[in-house]
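Note that this complex is displayed minus one protein chain, with the remaining chains in position.
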Amino acid sequence: MEPSFGALLNVLLLSLLLVTALLAVSSRDLLASVILFSAYSLLMALMWQRLQAPDLALTEAAVGAGITTVLFLVAIFRTRRREEE
Amino acid sequence: MKRLVSLLFIGALALLLLYVVSKMPPMGEPTNPTMTHVVPRYLEKSEGEAHARNVVTGVIINYRGFDTLGEVTVIYCALAAVLAVLGREKRGRIRDYVELSGIPSSVIVRTMVALVVPFIVLFSLYVILHGEMSPGGGFQGGAVIGASMIIFTTVFGLHLSSVKVPLKVRAALEGSAVITFFLVGIAGILGGGNFLAYAWPRVSQSLQPALVTWLTVLVEVGIGLGGAMVFVSILFAMVREEGADEPLA
Partner (left out) sequence: MNLWHNFHYAVAMVLFCVGLYAVIMRRNIIKKIIGINIMETSVFLFLISIGYRKGGVAPVHVEGLDPSRMVNPLPQSLILTGIVVAVSITALALSLAILLYRQFGTLDVNRLFREEEEEAG
């Protein structure tokens, strides 16, 4: 991988993916986790576009950041927001 | 103790996976094994065989159509399971369990959403119908319709969105992905070919390109509408309040 602008962008996106995934898993507030997971999905959609998969980018942006997030939010509202000690 | 063992297991698995990955051929080389098997054929022949400029659509609908038929069935079964667990509203009686619209949204938000949602639906129809020429297709367009209904429900509440997409329409269209795909498959047999053959041998050679294109579009529309209605029904089932349905105003 030559240190070109595209390669740097890929490294930045992948590092952000790792950070958001770790934060989503480690946060005790479920609402925060779900919002972080939504950010993770959006970054993943950008990554699909970088890997020349526009079909996947379109689907991931609608499904990951839209439908999945709202389904998680509804489930949290119907149960409880904090993780139990 | 149990936690320690689990952590050690995950750490060991990570090291093993990273070791295997470091032994793989470098990413992006044209000589990699994944690039040399069936892929050149898909890339070169899909325009002439599947009549799809978007090779991804050609592979989904045509080359691997049987696989996609299975996936569509899985999605439909997931919807059936969700409805079996959470139940479905009686006709015309529905109320939010979750006050997604509990905080009264401002005039700006309501106006903007009311303006934008029709255009999102229009765009998703474009995505579905243009699936064989540009990036897009049934699954993508269906997901976009589902997302637009989610915006609408979040702002205007479940009651109004269930008036816009009534139970009758959803119940009729949910299975359309499986039904269209299966009927097109059967039509392939009747046309003298195999199950899911798009270029029917009984049709003259000159008509076959148009036939393949139209059947592909038909399957895409079926998948798009079916997928969208499955997403909307799952959303409604999860937001709906149990046992406190109110009559439709």
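Order of writing sets the labels: A and B. Residues in every chain begin at 1.
Criterion: a contact is a pair of C-beta atoms (placed from the backbone, for glycine too) under 8 Å apart; a residue touches a chain by one contact, two chains touch by 3 or more.
The structure presented is a predicted model; accordingly, all values stated were derived computationally and were not measured.
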Sites on subunit A contacted by the missing partner chain, in the whole complex: 1, 10-11, 14, 17-18, 21-22, 24-25, 30, 33-34, 37, 40-41, 44, 47-48, 51-56, 59-60, 63-64, 67-68, 71-72, 74-76, 78-80, 83-84
Hidden partner chain, residues of subunit B it touches: 3, 6-7, 9-10, 13-14, 17-18, 21-24, 26-30, 32, 34-35, 38-40, 42-44, 46-47, 53-60, 64, 67-68, 71, 74-75, 78-79, 81-82, 85-86, 133-135, 137, 139-140, 142-143, 227, 230-231, 234, 237-238
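Please note the rule applied: only the chains that are shown with their structure count from here on.
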Centre-of-Cα separation between subunit B and subunit A, whole angstrom: 20
Complex interface listing, subunit A residues touching subunit B: 54-55, 58-59, 62-63, 66-67, 70-71, 74-75, 77-78
Subunit A-touching residues of subunit B, taken from the complex the two chains share: 54, 56-57, 97-98, 100, 127, 135-137, 139-140, 143-144, 146-147, 150, 154, 231, 234-235, 238-239
